[in-house]
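One chain of protein is taken out of this complex; the other chains stay put.
Chain IDs A, B and C follow the sequence of writing; residue 1 opens each chain.
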Amino acid sequence: MDLKQLYQDIILEHGKSPRNFGKCEGYNHDAKGYNPLCGDKVHVYLKLNSGKKVESLTFEGEGCAISLASASIMTELVKGKSFDETRDIMNAFLNMIKNTSEIRSNHLDEDQKTKLMSLSGVKQFPMRVKCATLSWHTLVSAMKGKKEEINTEVID
Amino acid sequence: MDLKQLYQDIILEHGKSPRNFGKCEGYNHDAKGYNPLCGDKVHVYLKLNSGKKVESLTFEGEGCAISLASASIMTELVKGKSFDETRDIMNAFLNMIKNTSEIRSNHLDEDQKTKLMSLSGVKQFPMRVKCATLSWHTLVSAMKGKKEEINTEVID
Amino acid sequence: MNIENIKSQFPIFSKKINGKPLVYLDSSNSSQKPMCVINKLNDFYKNEFSNIGRSIHSLAVNATNKFEETRESIKNFINANFKEEIVFTKNATEAINLVATTFGQQNIKEGDEIIITELEHHSNYVPWHFLRETRGAIIKFAPINEDGDVIIDELKKLITLKTKIIAVTHLSNVTGTIVPIKEIVEIAHKKNVPVLVDGCQAVPHIKVDVTDLDCDFYAFSAHKVYGPTGVGILYAKKKWLEKLPPYIGGGAMISEVKKDKIIYAKLPEKYEAGTMPTAEVITFNESIKFMESIGIDNLMKHEKEIKNYALEKLNKINSVKIIGNPKNKAGVIAFTIKGIHPHDIATILDEDGVAIRAGHHCCQIFHEKMNLTATARASIGVYNNKDDIDMLCKAIENCRKIFDLK
Partner (left out) sequence: MNIENIKSQFPIFSKKINGKPLVYLDSSNSSQKPMCVINKLNDFYKNEFSNIGRSIHSLAVNATNKFEETRESIKNFINANFKEEIVFTKNATEAINLVATTFGQQNIKEGDEIIITELEHHSNYVPWHFLRETRGAIIKFAPINEDGDVIIDELKKLITLKTKIIAVTHLSNVTGTIVPIKEIVEIAHKKNVPVLVDGCQAVPHIKVDVTDLDCDFYAFSAHKVYGPTGVGILYAKKKWLEKLPPYIGGGAMISEVKKDKIIYAKLPEKYEAGTMPTAEVITFNESIKFMESIGIDNLMKHEKEIKNYALEKLNKINSVKIIGNPKNKAGVIAFTIKGIHPHDIATILDEDGVAIRAGHHCCQIFHEKMNLTATARASIGVYNNKDDIDMLCKAIENCRKIFDLK
């Protein structure tokens, strides 16, 4: 296992100064996520425009470096995407962390893929996978307009 | 351990043909005993005379050779004894089986002691002690006029 | 694997009992353990021990993974559909209590009926009796015949609109009766009645496929399947585990705890409160591998051969009576000897190194029905061979001699 892989500079940096932190103005969707294992909490705020695309996306929350960085990077990558595109990106991300070691998605450019790959170190730390995926599950839930809190002990 | 000690001829003989088996006429006390471990059952019938002495004593029941022989020998030894004498004999018997290796009682003659000592083999077979003691506990209960069934899993 | 030489894999058989080689015919009570199982337990405690679950250090991650591997193995071994359908308890008894308590809490009210059979072990009766005491349920006993078979037509007749559950053994620990569970489940499901199966004696000895049986609940114990003590297994269809309330409350079975509310964890953790028998569950995986390395068909064939040999030889001994003669009989043989009480038999056999059990074997209802207070029982495990049966019969002859029987 390799700590340097896990705590890459970009992760530490996003963890320390997460982007798009706070409530975005005029949000029309939001959802909460909770990881009881470590107490990580995330609250995602989302403004979908009339074309059902992500106009703005922000989050609030507390958690470990991995979970904050993952949420922060997510808010950067998903802006402008549709629901289906977002879901595809999430699946590509989950697949990268659980199975393959690359991101397979047509909805991200190479730079974006590289950014997302900064989370690939989690692969070697199975107990930390949920830290990296919580914000994504919460985002999808927000887009679906679900009311319940996402709970990593209840989802897989 | 020594099987010959346990299954002495006198035990086998009493086990096969128990004395004083059945209900005695005019009994004025009786009690039931049960050993759930092996299913042994005993029902003691007792006639106490006006002087509170055992005028007649019989039993019915089913069980292993040890338990039948013990009950059978008991009916022979206790006849004519008072409550206190009976209790003393029982304690001497229990004490022999659990602690010492002789019968210490002023209420039995040498022949009677020898007879009771035929059950001493049980000492080496701790799982069989209750087989030997059930009828005695039941007798004491009958003399006390107790109503509940004696249960070896409930007494010690 | 050569089943004839399997005894050598069980270290206990190099021991002497009362100066004689051990002839162990008490496997229905608990089985002996093969070296691979003992070694695994030893190894885990020596080199890998950690609690599972919430810690994220390497030892804990390793233990958690191995723990879940056992769950996966069990799932495959009994052909369940989902890993989350396998819940670890401390023994089969707790597994049945778990169902009786939680199912009862949700579904049993005064006058509701529970059907069990006259073959049941106390562990599949007392938990239902509790519902009789606390909720006013009625327990109906499906009768057995002289052979020790459940009379299916009679069981059928007992089902009414008030029947809430049927609880039945898969394999009797007295007569060795193999109960036609699939047929009973079909009958029950037609009337929308769920079925709990007590599989304690079945899992070690016959092929068990819970998907094929289609039962709702299936309980068994690791210690009878060549595994360590302290581990029971409950299989339950997911829909039940999702619907029923939790059983034991505490750490690990929760997701979120506040002063005014508690959210329970997902399956299977919802039913696994507190520290599990971690090392023992992890070790049980070796028992399953051991069973699989033999192959359940080979094992059944072997045990059948030994059973048939035993029945043949025992039947030839004067005054020995085999109790029950079911259509399908596994290697569990209860018997009596006219003129010798079972407890005397057990004591005398033990002097010859032959370990059997005497008593009611936690089946008083059965014994009462058969008008017996106790029986002697020889039960066969994978390690038994014909020599063991010969020793048994020789020891019985010794009993007969001591008691001077003709």
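Definition applied: a residue touches a chain if its C-beta (ideal position, glycine included) is under 8 Å from a C-beta of that chain, and two chains touch if they have at least 3 such contacts.
Values in this document were obtained by computation on a predicted structure and should not be read as measured data.
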Which displayed chains the hidden chain touches across the whole complex: A, B, C
Of C:83, C:129 or C:156, the residue in touch with the unshown chain: C:129
Residue among C:148, C:176, C:204 or C:277 touching the omitted chain: C:277
For subunit C, the residues touching the chain missing from this view: 11-12, 15, 17-18, 22, 24, 26, 29-30, 32-33, 37-38, 41-42, 45-51, 54-60, 89-94, 96-97, 100, 105, 121-127, 129-130, 134, 139, 141, 221, 223, 228-232, 246, 248-254, 256-259, 262, 273-280, 343, 346-347, 349-350, 354-359, 361-362, 364-365, 368
Missing-chain contacts mapped onto subunit A: 1, 3, 6-7, 12, 16, 36-41, 62-66, 125, 127-128, 131
Missing-chain contacts mapped onto subunit B: 34, 36-37, 125-128, 151, 153-154
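We adopt the following convention: only the chains that are shown with their structure count from here on.
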Chain whose mean Cα position lies farthest from subunit C: A
Subunit A-subunit B separation of Cα centroids, rounded to whole Å: 80
